[in-house]
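Here is the structure we will look at, set down as structure tokens.
The other protein chains are all here in position, but one chain of the complex has been omitted.
Labels run A and B following the written order; every chain starts at residue 1.
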Amino acid sequence: MTVRADSISLSTRGMNDTHDVTGEVQRAVADSGVTHGTVTVFCPGSTCGVTTIEFEPGVVGDLGDCLDRIAPRDIPYAHDAAWGDGNGFSHVRSSLVGPSLTVPIVDGALTLGTWQQIVLIDFDNRPRRRRLVVQIMGE
Amino acid sequence: MTVRADSISLSTRGMNDTHDVTGEVQRAVADSGVTHGTVTVFCPGSTCGVTTIEFEPGVVGDLGDCLDRIAPRDIPYAHDAAWGDGNGFSHVRSSLVGPSLTVPIVDGALTLGTWQQIVLIDFDNRPRRRRLVVQIMGE
Partner (left out) sequence: MTVRADSISLSTRGMNDTHDVTGEVQRAVADSGVTHGTVTVFCPGSTCGVTTIEFEPGVVGDLGDCLDRIAPRDIPYAHDAAWGDGNGFSHVRSSLVGPSLTVPIVDGALTLGTWQQIVLIDFDNRPRRRRLVVQIMGE
């Protein structure tokens, strides 16, 4: 069995900034030589999330609008009252969307749909430097 | 170690149509001979999701009602303005719920609770044919 950890570094603007990392994940899988197994894409940090989406500007904005409704920026947060960093809404969105995604690898390919991309969303209220962990397991 | 990919095909009606696939996943695990490991259930596509629920009509409807509140069908979506397929709400729900679920296998059994089933939810606005990937890893 092979276990291989890779990583993806990227700069984000925060405020729901969404990055398609499918190509980088596919390259990491190809480099690993694993043809059957799983890849786990994980975002270290409590103000970001990983999920899939049809990566086109319309839907990306629509998802952001939904999160703005669910966890608005301009309501009081106990986190902000205690810590003063103004990103309580970012933390809540991160816990809801979640930091982890596991995708099967079959015959050397990710089993994504045609219009389905893997994305990092940065919910923080400021630009950040992020490093995603890409953990590949299989044979 | 064993890595085995199986799949589940099903027809859905869209509009939060929810299918219990626990039995099929259990059969795939039994067929694999894996007694300790994990199974990842993954839905290719950007308008569906995989999660767990107590599979009874009441809760299934309640979850749909919640998603109707969070991502209503009848508000404007940039996706619909650009692509005209009228399923912007479906995409948003899919990204929130997520397409992937990993369940431990211990002593040959899924570690689900008694009232906890694995479900595919189809958020699209029309009937679809879906194929779930069931990736089993372990020994």
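Details
We adopt the following convention: a contact is a pair of C-beta atoms (placed from the backbone, for glycine too) under 8 Å apart; a residue touches a chain by one contact, two chains touch by 3 or more.
A quick note: this is a predicted structure, and the numbers were derived from the prediction, not measured.
Among B:76, B:104 or B:127, only B:104 touches the chain left out of the display. Against the chain not displayed here, subunit A makes contact via residues 1, 3, 5, 40, 42, 44-46, 70-71, 77-83, 88, 91-92, 94-96, 98-100, 102, 133, 135, 137.
In the full complex, subunit B touches the hidden chain at residues 1, 36-38, 51-54, 56-59, 61-63, 66, 69-70, 96-98, 101-106, 111-113, 115-116, 137-139.
Note that in this section only the chains that are shown with their structure count from here on.
Annotation: 19 Å between the Cα-based centres of subunit A and subunit B.
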